[in-house]
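First comes the structure, then the notes that go with it.
The block that comes next holds chain A.
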Amino acid sequence: MEVKYRKSQGLTDKKLSYCPGCTHGIVHKLVAESLEELGVLGKSVGVASVGCSVFSYEFFNCDMQQAPHGRACAEATGIKRVLPNNVVFTYQGDGDLASIGIAETIHAANRGENITVIFINNAIYGMTGGQMAPTTLEGQRTTTSQDGRNHLIHGNPIKISEIFSQIEGAAYVERVSVYNPKQLMKAKKAIKKAFTYQVEKRGFTLIEVLSSCPVNWGMTPPDALKWIEEKMTPVFPMGVFKDSGEAHE
Partner candidate 1 sequence: MPKGKVTFDYEMCKGCGLCVAFCPQHILYQDKVDLNKSGYNIIKVNDPEKCIGCAFCAMMCPDSVITVEVNK
Partner candidate 2 sequence: MQPIVFMTGYYGSGKTEIVLELAIRDQYDMVIDLDIINPYFRSREAHRALAEAHIQLISSDHDQPTYADMPYVSGRMYAPFLETGVKAIYDLGGNDLGAKLLRQFEMFDQEIELLLVVNLFRPETSDTEKIIQLIHAIEGSSGRKVTGLINNTNLLKETTAEDILAGQVVLREVSHRMKLPIRFTVVERHVPVEGIAWDGDLLRLQLRLRKSWY
């Protein structure tokens, strides 16, 4: 018999610090597998953010830096500018990227920083206890929108991929999900393509992954995946929002 699927070399042996059924783990695998398959693990530098994925510096089997809340893209800029031939990526949640760190992220994109951003959108703040995220859906109950998000009070869910599609320096922006194996395979393709673009020095790449938070959503892991498909995808449609396809240099 031959091995068809095994744990990626791009992950350490450390047990993930995510809740049972949280799709952070799935996206970690996709990133790790992409780096492993492209043969760039030994020159990769990841930037962990603040939020549930803060410990990702313990999980990705490459050099890592841990960034202040929202600053991952600034930190990645610093790394990439002095190590232009390394592969540099950030792994950020929706609070980190779409709220406190949106300036750093937009400007890194606008400068066309040759980095890859993995953006986990699960419509809620997981780590701090289920508060409203900038991506929380209208009507969604969180600990800081207890009667449901109301755009008149709380504003609207922010659409990162749509925004970044307008930015000159962004080479590739796609929104994917991992709610079933088919979507997962598309997500893997997108993430691998983003890293390929980086290796080819084409500029800024961002992959938004619609993810689950079964514990804070109050659902079983399989039900949480159904909720992504049924509730999130109408608000956050999947697809390629920008693909420059052109060489950057």
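The candidates came about this way: all candidates are chains of the complex that A comes from, given by their letters.
In the analysis below, contacts are C-beta pairs under 8 Å (C-beta built on N, C-alpha and C of every residue); 3 or more make two chains touch, one makes a residue touch a chain; residues count from 1.
This one's a predicted model, so the numbers in the text were calculated from it and none came from an experiment.
Chemist: Judged by that same contact rule, which candidate in 1 or 2 sits against chain A in the complex?
Modeler: In this complex, the candidate that touches chain A is number 1.
Chemist: Given the complex with candidate 1, which residues does chain A contribute to the contact?
Modeler: 1-8, 11, 15-16, 18-26, 28-29, 178, 180-181, 184-185, 214, 220-222, 225
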